[in-house]
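Only one protein chain is missing from this complex, and each of the others stays in its spot.
Let's look at chain A:
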Amino acid sequence: MASPLLSRVSISNATAGNTISFSSSVSNGLLWRRSAAFPDKSRRKVSTVQAKIREIFMPALSSTMTEGKIVSWIKSEGDVLSKGESVVVVESDKADMDVETFYDGILAAIVVGDGEVAPVGAPIGLLAETEEEIAEAKAKASKSGSSAPPPPPPPAPAAASASPAAPAVAPAKSAASAPVPDGPKKIVATPFAKKLAKQHKVDIGSVVGTGPFGRITPADVEAAAGISPSKSTGVNEVSPVAAAPAPVAAAAPKAAASPAPPPIPGSTVVPFTTMQAAVSKNMVESLSVPTFRVGYPVLTDKLDALYEKVKPKGVTMTALLAKAAAMALAQHPVVNASCKDGKSFTYNSSINIAVAVAINGGLITPVLQDADKLDLYLLSQKWKELVEKARAKQLQAHEYNSGTFTLSNLGMFGVDRFDAILPPGQGAIMAVGASKPTVVTDKDGFFSVKSKMLVNVTADHRIIYGADLAAFLQTFAKIVENPESLTL
């Protein structure tokens, strides 16, 4: 609040326009009080001449208001004002309000005219007590007009967008701004980026744009202002593919904060596809979950035999493994649960097995829904459809983001064991290695050669503990080693 004298704020009522009363004198508060204590006009005239020319200040009409625009002066210069009368309409960031005077007098001069902007506390008009003082007030107004003009309004949006003030910064940070060509270039900033820049008083010309076509995004401005990106105020489309813009925005400030080492000459930068960006986002997000891993050997001779039998009917190994995992999950619901808020278990009502698939340089996880309920043949058929849809990029959102447990199989490449990253929103993921002939000893000490496959489950330790996972794996191994139940 600019003046301690702004004493009465009368908001008349909600139905009528809001009205603010205020007034002040040119001199400081002490003087004013003294003059108020000695209402004898003639004496005052002798002692303090300026005291009778009062300034009308730009009032603060809301807590967030820093400047106000004069909508219109209700009174014009020379009008006689009486206490409580509305003098001027001021527009704040929130509303238009009538501002009324606290003093009788004559509106001697208007310092800030209609449509002009002044910061809170700046004089916008002068009030004279008598007609003789009008000339004096006018002189004062013209003087103050030159000596203490209302500071120029902070860069208006137009100025900000057009300002070619600091294009030199861009080449300086060439590493971070690879797509920006050298030489002065028009600054392109998105509407929200401009708003943020104004709000945080960031010179938009000094911000390096990392958005498409080198444009300045809201995240760039936030990075420049040194604030953490507002937690996704943007709207995410549900699909991870379309959520891509968010990770770009979230990652940008980090990149800008710690300048990357200069690229090795001749290297090429290929931006992520939307699918790759979604993967990147999910992977970074996964770091916030405390995970652990438990491995388990599973003998697969019987499973292999079964596979040979059902293969002609279109059953794939993926379907067999998904079915086995789903049946094991049915007995261990906690492994099918997820931890959404760090405070509770979310037990999922259905067992939806997501299966990681590498596709066109990307990675997607089509989901076999209700894998425990569907029979093997239906499951295989469903899987075939999903893969075809994934190739054609026609998967619906629920077909790739409704998984409750993920299966990742690199066995076909000869990988014997690996470690998977737990995707956000799920409780566990199973990494399946290749099934290989291995010498094993049975409990009687006889050696034999059996096909053995190592599975490794990564789980969220907030909800799934070691014993849970071990018990689940034991069940899984039992199902795979006695696979008859899979065909039921």
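Operating definition for what follows: a contact is a pair of C-beta atoms (placed from the backbone, for glycine too) under 8 Å apart; a residue touches a chain by one contact, two chains touch by 3 or more; residues count from 1.
Operating definition for what follows: contacts and distances are computed from a predicted model.
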Identity of the absent chain, which is to be given by its UniProt protein name, from "Trafficking protein particle complex subunit", "dihydrolipoyl dehydrogenase", "Tryptophan--tRNA ligase, cytoplasmic" or "Cell cycle control protein": "dihydrolipoyl dehydrogenase"
Among A:79, A:96 or A:116, residue touching the chain not depicted: A:96
Contact residue for the chain not shown (choose from A:78, A:191, A:295 or A:466): A:191
Chain A residues that touch the omitted chain in the full complex: 13-17, 91, 93-96, 157-158, 161-162, 186, 188, 190-192, 194-195, 211-213, 215, 218, 232-239, 242-243, 245, 340, 396-397
